[in-house]
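These notes concern the structure reproduced below.
Yeah, one chain of the complex is gone here, protein chain that is, but the others are all in their spots.
Think of it as A, B and C in the order they're written, each chain with its own count starting at 1.
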Amino acid sequence: MLDKVKPETSIEAVVEQFHSVRALTESLCEHLDVEDYNLQAMPETSPVKWHLAHTSWFFETFILKPFQTGFEPFDRDFEYLFNSYYNAVGAQFPRPRRHLLSRPTVSQVEQYRHSVTQAVIKLIKQSEQHLEQILALVILGINHEQQHQELLLTDLKYNLFQNPVLPCYRNSHSSKSNTKQKTELSKHQWVEFEPGLCQIGQDVGDGVDSKFAFDNESPKHKHYLEAFQLGSRLVTNGEFIEFMDDGGYCRADLWLSDGWVTKNEQDWSSPLYWFKDGDTWYHYTLNGVTKLCMDEPVSHVSFYEADAHATWKGARLPTEQEWERVALEYSLEGNFLEAQHFAPSLSKRKRLVEQLYGELWQWTSSSYSPYPGYQILPGAVGEYNGKFMANQYVLRGGSCVSSREHLRASYRNFFYPDARWQFSGIRLAKNL
Amino acid sequence: MLDKVKPETSIEAVVEQFHSVRALTESLCEHLDVEDYNLQAMPETSPVKWHLAHTSWFFETFILKPFQTGFEPFDRDFEYLFNSYYNAVGAQFPRPRRHLLSRPTVSQVEQYRHSVTQAVIKLIKQSEQHLEQILALVILGINHEQQHQELLLTDLKYNLFQNPVLPCYRNSHSSKSNTKQKTELSKHQWVEFEPGLCQIGQDVGDGVDSKFAFDNESPKHKHYLEAFQLGSRLVTNGEFIEFMDDGGYCRADLWLSDGWVTKNEQDWSSPLYWFKDGDTWYHYTLNGVTKLCMDEPVSHVSFYEADAHATWKGARLPTEQEWERVALEYSLEGNFLEAQHFAPSLSKRKRLVEQLYGELWQWTSSSYSPYPGYQILPGAVGEYNGKFMANQYVLRGGSCVSSREHLRASYRNFFYPDARWQFSGIRLAKNL
Amino acid sequence: MLDKVKPETSIEAVVEQFHSVRALTESLCEHLDVEDYNLQAMPETSPVKWHLAHTSWFFETFILKPFQTGFEPFDRDFEYLFNSYYNAVGAQFPRPRRHLLSRPTVSQVEQYRHSVTQAVIKLIKQSEQHLEQILALVILGINHEQQHQELLLTDLKYNLFQNPVLPCYRNSHSSKSNTKQKTELSKHQWVEFEPGLCQIGQDVGDGVDSKFAFDNESPKHKHYLEAFQLGSRLVTNGEFIEFMDDGGYCRADLWLSDGWVTKNEQDWSSPLYWFKDGDTWYHYTLNGVTKLCMDEPVSHVSFYEADAHATWKGARLPTEQEWERVALEYSLEGNFLEAQHFAPSLSKRKRLVEQLYGELWQWTSSSYSPYPGYQILPGAVGEYNGKFMANQYVLRGGSCVSSREHLRASYRNFFYPDARWQFSGIRLAKNL
Partner (left out) sequence: MLDKVKPETSIEAVVEQFHSVRALTESLCEHLDVEDYNLQAMPETSPVKWHLAHTSWFFETFILKPFQTGFEPFDRDFEYLFNSYYNAVGAQFPRPRRHLLSRPTVSQVEQYRHSVTQAVIKLIKQSEQHLEQILALVILGINHEQQHQELLLTDLKYNLFQNPVLPCYRNSHSSKSNTKQKTELSKHQWVEFEPGLCQIGQDVGDGVDSKFAFDNESPKHKHYLEAFQLGSRLVTNGEFIEFMDDGGYCRADLWLSDGWVTKNEQDWSSPLYWFKDGDTWYHYTLNGVTKLCMDEPVSHVSFYEADAHATWKGARLPTEQEWERVALEYSLEGNFLEAQHFAPSLSKRKRLVEQLYGELWQWTSSSYSPYPGYQILPGAVGEYNGKFMANQYVLRGGSCVSSREHLRASYRNFFYPDARWQFSGIRLAKNL
């Protein structure tokens, strides 16, 4: 992750990407009211303002502070206020209370962003001594900010949803989706894969043309896979409703024990954001409330719901290695943040296995754990991934609110098995 | 409370008072940033924006809706969103989640306020048939809004305090207080009162010159008081520190059992808003952080702390009847909201018993309960007071953030015994 | 409470009473299995074994320890294990965990009881110097043990009830009650009382013929009562079912705000111990499950339910002073522990106001607070009552599991308003 950037990586290219990522983040907030920036309905979600500040804090703390001559923080309080979880940097303002920070104001945070953006660019252009190290950290920061772009939208969706007036984030959806509805849904098929040893993961910087990868994707290693089948596309809303209509939420035999307890405690009877009016199902999206399209992939389900659905179907979730082995055969195509669609779309079958990237994060049956030979990085950035390798489950593929350039076959996302506010969906697998 | 308004009450006077109370509420928000309007650090506090909307909802629901011809609500969602606790009106958006309402925006709520204000004035001026009933309700609404002016400031103080940068609400304090510090504190003395039957409470509308009173102050009734002594002024910060220095927060023998449990659970070791830097005590006020003035009355203590301090002093808290019996002998003078001082000030001894009104609400030992003969009003306004007559304790006298014209000797405020975010202080009493 | 015992009180009489109270406690456990002694279904209830030990601890700690020459504790650990809440004595084993004490065993606790009983009697017989003080403490201990006899049964009823097999404590009930059912229920009538000053409370030791009283009943003092009406008997099961059938548990307008919240949180829809099979109501009693007798007084209701029922009836609960003023006119008759009936019985109208004593504790509208002039006793026994004078409500009259000789008109019992496991019932009052 933090190895030196190769000479081939031109400084201009990095500056360009840095600029465009910073600008994209800000453009995502264009249509918000000031009041929308501070919502936090549960500790796991952060206010928009906090995301804006924290992504600047990251560049300030890990690049400007150690490398900028005569560094002065934009505001001394920010080190504490906008530290997410880096104990090596210092104490953190408690996450569940982020909504209580009316100050700094949105406008002050915008100034903070601007100031950091300028200072980083200036630093890159003027540095000689530590340039490679700085560029590597800038690339890390860019990837970090891309993650927060997705989180910003995901959290905002959850937070706006708490308001009974159900405010709409954008309205990019309706016109386009009308056309799309006419597309015919591809049939779900089982695609078979041979047993054998395969290569999993990606070494950090293992070649001239090496792409960025997080440390949790390393090292590249061998993994033996038994023969398996993978579903050709994601499970749809219509297919999930069949599960519901068959008593899916009421049959303990379909659920993991912890899932059953969670479902009862949290009183789940459908995916998050769904509600029924008469016989019609609707769901809340970033484009407002829309009638549920039966052919679109089911989204905002927990690992437990994904697992129960798979059990009901006589199938199972894929392991992350199975998913990656298949994904390596396919190019990176899908419905990404860049499309500004902000919602999953249906599968149109152009390839044997469809919807691998974009659309929705796909729950795997793999507990998030270190790969064989994984080493935690030294220092504060070592806290980026390694310390979370317990109790969470790996999701693969990226979603409709992930940047395309942020993703790859080896990318590992991870959330707790009860999480439903992420853009998460279901792909099935089966033993042969 | 809701009896007909006497002919002597001129319509103009009511309109004038209505106008000025609405304007005062809005002026209290003059210096706030938009981000400040939505803070809610605990369920018991409401966001500023919610207070602004709810006080309009009150007029809209109880006056415009029943009496305005062709009534149309400003927004149909508001009936649910801004109902505080009136079950007879309908369901309520859950109180702990008020901070999640980014919409309506501050600007929309300001429009709502303006619209309701205009409509009420128009209704008063044009009504003939129900005029007396309407005027009575307007007066109730005015008193209701005055209560919320105090709550708005009290809640805001608590909510801003959660931010480690400790934002300042106003800065009206510093210059004045410097001068004031030179005033000499009056000595605490025990003032004796004879035993005997006294009159407590105030009938609603019991004469031509009747002032408004809430239903919980009625009916006027006889109460027998044994001889007692009342402290001549409020307990000061300095006196409270003596209690602390004597182990006040560590001695179970001084505390009520529930108080001791609460103190331990909430980890109290000083009044709310206090903190120590080296040997110096500071506290957070609406005017920002200031050094604690030893001669000013101690504020933001719970009933339990007030009771423990009294026990330590070999004294007790007064009953609400003792307090009222004394207050009836004194005119309504003190440090009220109108002074825009936003903090208590020290006692300058001009009268035998000082600081009865304004400054700080004074905890009494009286559990909030119905007076003999009390009748709950019919309909939704009957929920105003009666249903809260359990488990709370009565406070008397008003505070530095209460309107002077809102107060009187018979006025009963009430909070749970663990509440500390109110402007609450301590007056002692003693048996003879 | 702790004043010196008068010469008229013969030592023999005290020893005799001490003996018989200790024996009665033990006889209450006669039919229990060893397994029954350690149940604790909620922190508010204590295991039978703990009651047996704690009542011995009381005599050991407050009498043997200070007065017995060469005192050696029965077991050094017991000072900690069986201290209920006396901070002045020392730390306490946490109340919610009392069920975790398998050791000392029942048999060891029985030895402890025997040892303490013998030692106290020996001390009384041999003491000269501190005899009066010791006798006063023994009388306090006797009254303390009588309170725990009631608690032992009340707690045991609650704890056995958790077992789905619904074990029966005794079967003293069935035959007798069959006969009793034939008795006709007296009609509920309103008995009027004149306004005026009355005497409330009882001084501790205020005369030659003075009976024991707890400190919370003192001092005797004047209280002014407006005219009122008191219900001639307790509210019956049948009358309470009318309230239920009229939607009593579903109408927010009938409930105190805190009561409504509690009812919803705890999901109450009938008194504790009731259940319905088809159209028939049953309830669990210490004599096992029986069909609900409509004419017997309703029991095991909280203050909130009592208050809601009264509101529904257009009435209210009496104040404790109203109750006492009436009770002083009546002799101490009723259905007490001595009858070993262990359940309330119906009113047979022999007197104008019936069922004042025995049967069920009657909720009053009075918050438990110190009487004017009340002084907490010095030392550990001062923790007996005073520190609980907040947030609880006074109940009067005693129940079918109270000893007759433990009760009197001035006796004040107190529990939190949500408590339902006590033998608590409803008497109504009304303004004139």
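Annotations for the structure displayed:
To be clear about the criterion, contacts are C-beta pairs under 8 Å (C-beta built on N, C-alpha and C of every residue); 3 or more make two chains touch, one makes a residue touch a chain.
What you see is a predicted model, and the numbers here were worked out from it, not measured in a lab.
Taking every chain of the complex into account, the omitted one touches A, C.
Across the entire complex, the residue among C:V89, C:V120, C:I139 or C:L160 in touch with the chain not shown is C:L160. Contact with the omitted chain, checked across A:A88, A:L328 or A:L352, is made by A:A88.
The residue from A:E30, A:D253 or A:D277 that touches the chain not shown here is A:D253.
Touching residues on chain C toward the chain that is not drawn are 33-39, 41, 49, 77, 80-81, 93, 97, 99-106, 159-160, 162-165, 167.
Across the interface with the omitted chain, chain A contributes residues 85, 87-88, 197, 221-226, 228, 252-253, 255-260, 303-304, 307, 316, 319, 365-367, 369-370, 372-373, 382-383, 387-391, 417, 431.
Assume only the chains that are shown with their structure count from here on.
Inter-chain spacing, taken between the CA centroids of chain B and chain C, is 38 Å.
Centre to centre, using the average C-alpha position, chain A and chain C are separated by 60 Å.
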